[in-house]
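Everything on this sheet refers to the single structure shown next.
Excluded from the complex is one protein chain; the other protein chains are retained at their positions.
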Amino acid sequence: MTGTQLNALEVKNLVVHNTALTAVRGLDFTLPAGGRMGLVGESGSGKTLTALALMGLLPMGWQANGTVHHDGVDLIAQSDRALSSRRGRTISMVFQDPLSSLDPVRRIGVQVSSVIRRHTNVGKREAESQTIELFRQMSLPRPEQLMRAYPHEISGGQRQRIMIAMALACYPQLIIADEPTTALDVTVQKQVLRILNAAVKDRGCALMMITHDLPIIAAMCDTVAVMYAGRIVEMGPVAEVFRNPRHHYTKGLLDSQPTMDNIALDGSSRLASIPGMVPPLHSLPAGCAFHPRCAAATEACMTRVPPLDDGSRRTACWHPIEASVAMVTA
Amino acid sequence: MMTMSKSSRIPVPAPPGVPAPTTASKKRRRLPRNASLIIGLVLTTIFLAVALVSIFYLPSNPNIPVIRNRLLPAGTPGHWLGTDVLGRDIIAQLMVGARTSILVGAGGATFSLILGTIAGLAAAASGKMTDEAISRGADIMLSIPGMVTALVLAATMGSGALTTILALTAFFTPSFTRVIRSAAIGVLNEDFITAAKLYGRGKIFVLARHVLPNIAGVMIVQFTLYFAAGILTEAGLSYLGVGVHRPSISWGMMLNEAQQQVGVSSPLAIWPGLAIVLMVLGLNLLGDGLRDVLDPKLARRAS
Partner (left out) sequence: MAIYALRKLAFFLGAVFIASVAIFLLIRGAGGNVAAVVLGKSATPEAINALAHAYGLDRPLPVQYFEWVRGMLSGDLGRSFRTNESVADLVTARLSVSIPLALSGLILGLIIAIPVGTYAARNVGTPSGALLALVSQIGVAVPVFWAGILLSLLFGVRLGWLPTGGWTDWSDSVWGAIRSLVLPVLSLGLIMAAVLIRYVRSAVLDVMNQDYLRTARAAGMTRTEALLKVGLRNASLPLVTIVGLQIAELIGGTVIIETVFSLPGLSRMILANVAAREVIVVQSTVMLIIIFVIGVNLIVDLLYGILDPRVRSTR
């Protein structure tokens, strides 16, 4: 570990593109050490590619530009070899589908303990006992037996807890969770989140939570960034953004949520939806990418891209919603 | 034999002769998508045309020895690729060889296609017992070396084009059965089949009207690839002397004859081999190209 780090992540002008498309179009944000940030957006908004770019795990053909400062280095400028010594140690990631994300032919214990052995100077036995301890922290039943199990032999919730254990094994400064509960049964989603939450808190590590599920963000994060068509359109403290959304897209997103703040879904609730569809990457509209779906759009929105202003509440909109207006509808 | 549940079967990759399934690779190929289709089509058409012409016209009789013409070099007027040790024209022999290759290769592939379709559809559409019996039977036949089967057939029935076609049929039918069975099962699981059954359509009607058209792409691709495999096998058998005999001529037989004088006249060993490679390459490219153009989803499922 190097000295004290103020920020777990400083992202400047991150662009992710391949030869034909640009999926992430200039992200700027800072995630303080131990901070917890939610990244929301519909599928295709560039959330996952952002995460993979931070990890240096972009699929073949994709490329990242810009700077990503983490632990004193620019991750974008690092070679695969240099990055690999950080992945799993200072920065790690939990993926969406735990079944396909675990190696089907190696025992779980080996998969997790080998991460510990790779990044620290401990022997085989020590790594194994650390793994068992990790499993215990993840509330996994019978950790000793689990060491010898194969991924297909355990439940989806257990697999995801294994993935979390693997990601947290070396006490990283930052963990990125990409829709960690989407592939799980509803009944175990909460449990997995609770365990992830506790483990992250325990270690004081920063969390970047990618999801389209707003209640999860509300429960686990302190800041939220809303992405639309490869850009952040609104960012700020979770409570404020959710209470007083200033971007019309954020508001639409909030209005279309069936539950908020743990309110149970009863049949009477009326769901709004955002008109239109997310534009495909190859034909993004000029100006604000959201303008074709926005009721407040004007001439300016169609021609000029609204900048994301600075400060603790950031919005990229020519006609942000006034707080009082939002209060009325909320 | 014991019965096994379908799920107990190890996923088996494409049988020998079928090029390995390349799903992801196709999309990223640098060449235009159907380059292999075009090259394959051109090569195949050339050979088909040559075989067709050989029925009506040959530059000279490929079977009658003309001793004064023996071992003429390539480029000799009238014998542009030269002559063999008995003075027989190489071009004429190659032309008849194309006819034999196509006859035997297409014959073997056709019979296998017919039998394999019947067996494959029966396995896909009948009960578990029939399916097990047919599938296990196909597995057993696949594990018997085809070349050895062909030798035994040649020993008992005498060698010749017909025997070779029969041997190819015995060798290829299980592969066809397996591919067609899994393609048909894929189609049978589609919703529109359920709909057709709900309308009270009979099994045969559903198979003929709905399944066959939907697996036609798989059948055509499979036919093309095994056409090629058949040509290779025929050449091998004729090379061993258990394939066709004169007056029929096979490229494999020409190579056998050429090898006797390998030290004397090596060019003789070039032309028939080149013909085999180009024809087989053409058909394989054609099959790959067709797989892309016809239903790629089905092709992947089948292999």
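Remarks
For clarity, chains are labelled A and B in written order, and residue numbers in each chain start from 1.
In the analysis below, a residue touches a chain if its C-beta (ideal position, glycine included) is under 8 Å from a C-beta of that chain, and two chains touch if they have at least 3 such contacts.
As the structure is a computational prediction, the values presented were derived from the model and not from experiment.
The missing chain, though absent from the display, is touched by one residue of B:Ala98, B:Ile134, B:Ala154 or B:Ile180; that residue is B:Ala154. Only one of A:Trp62, A:Tyr150 or A:Tyr171 touches the absent chain when the whole complex is considered: A:Tyr150.
Shown as candidates are A:Asn13, A:Ser43, A:Gln63 or A:Ser100; the residue that touches the absent chain is A:Ser100. Hidden from this view is one chain, which touches chain B at 1-2, 4, 7-8, 10-13, 15-16, 19-25, 28-31, 136-137, 139-140, 142-148, 151-157, 228, 232-233, 235-236, 239-242, 252, 255, 258-259, 262-263, 266, 269, 272-273, 276-278, 280-281, 284-285.
For chain A, the list of residues touching the undisplayed chain reads 55, 57, 80-81, 84-89, 92-93, 95, 97, 100-106, 114-115, 118-119, 150, 152-153, 163, 166-167.
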